[in-house]
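The complex appears here minus one protein chain, its other protein chains still in place.
Now for chain A:
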Amino acid sequence: MTETRTNIHIPNPAAPTPLEAARLTGGARPEDIESLRLQAAVYVYEVPVRLWHWVNAAAITVLIVTGYLIASPPPTMEIAEATDQFVFGYVRFAHFAAGMVLTVAFFGRIYWAFVGNRHARQLFYVPFWRARWWKELIFEARWYAFLEREPKKYIGHNPLAHLAMFTFITLGMTFMIVTGFALYAEGAGQGSVYDRAFGWVLGLAGNSQRLHTLHHLGMWAITIFAIVHIYAAIREDIMSRQSMITTIISGWRTFKDDRVE
């Protein structure tokens, strides 16, 4: 690193040389220590946010697999008499249970948006009217299209990720929860608490078969989001200027350089 660049850190000359043991055993080279001085970290994702992310990821995985099987059941199995066999019933049970977990966790996540730090709120709001945000969105899109030489630094989601999260998780998952519970209400029966809360959705769709199809398309939208999300997370971890995967595990965002922008 050359000294001509603006440095966001003000090194303390009186600070002792770090990592004495590692340095003396050859585990840390001078340039490693230089890099260490530059490392700064921000605590971004608090425990409830991280916990929600992984519970949500697990629930979505179960929901996608079982949801696909509900629409395209496995081949007929004759393990026992129908009364003693409950294969498809368990598939459906897993789907419903995971759906309940996902919904409760989502409500917990919404609660945390109110009491957590400002990064906990990013998922639920897109600064739609701010021109600068759209400009930054285009910049990030250009970085993904290999038109920018270097990406910018971000503490929370970059604008492109922000939009994708909002569309597929906040809106998409809400759609899946609402249509999912409307379908569940059909089994729970008219007059049930699910029917009173979500029965109107079926009236809106008109035909239950149509509602099933819409829910199924939603599954594919979330599947495709998950594919892109995982790819982008790995790629960002390698190619961006900040940590990505470790951040959703530890909560700390670290940076690979100390330039301001």
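As a working rule, contacts are C-beta pairs under 8 Å (C-beta built on N, C-alpha and C of every residue); 3 or more make two chains touch, one makes a residue touch a chain; residues count from 1.
The definition used in the following text is that contacts and distances are computed from a predicted model.
Trainee: For the chain that's not shown, choose its UniProt protein name out of "ATP-binding cassette domain-containing protein", "Uptake hydrogenase small subunit", "Amino acid ABC transporter" or "Putative tricarboxylic transport membrane protein".
Mentor: The record for the missing subunit names the protein "Uptake hydrogenase small subunit".
Trainee: Tell me which residue among A:Arg29, A:Arg130, A:Arg235 or A:Lys256 touches the hidden chain in the full complex.
Mentor: Considering all chains, including the one not shown, the answer is A:Arg235.
Trainee: Tell me which of A:Phe114, A:Trp129 or A:Phe146 is the one touching the absent chain.
Mentor: Answer from the full complex: A:Phe146 touches the omitted chain.
Trainee: On chain A, where is the contact patch with the chain that was removed from view?
Mentor: 68, 71-78, 80, 82-83, 85-89, 91-92, 144, 146, 149, 186-187, 189-190, 199-200, 202-203, 206-213, 216-217, 219-220, 223-224, 227-228, 231, 235, 239
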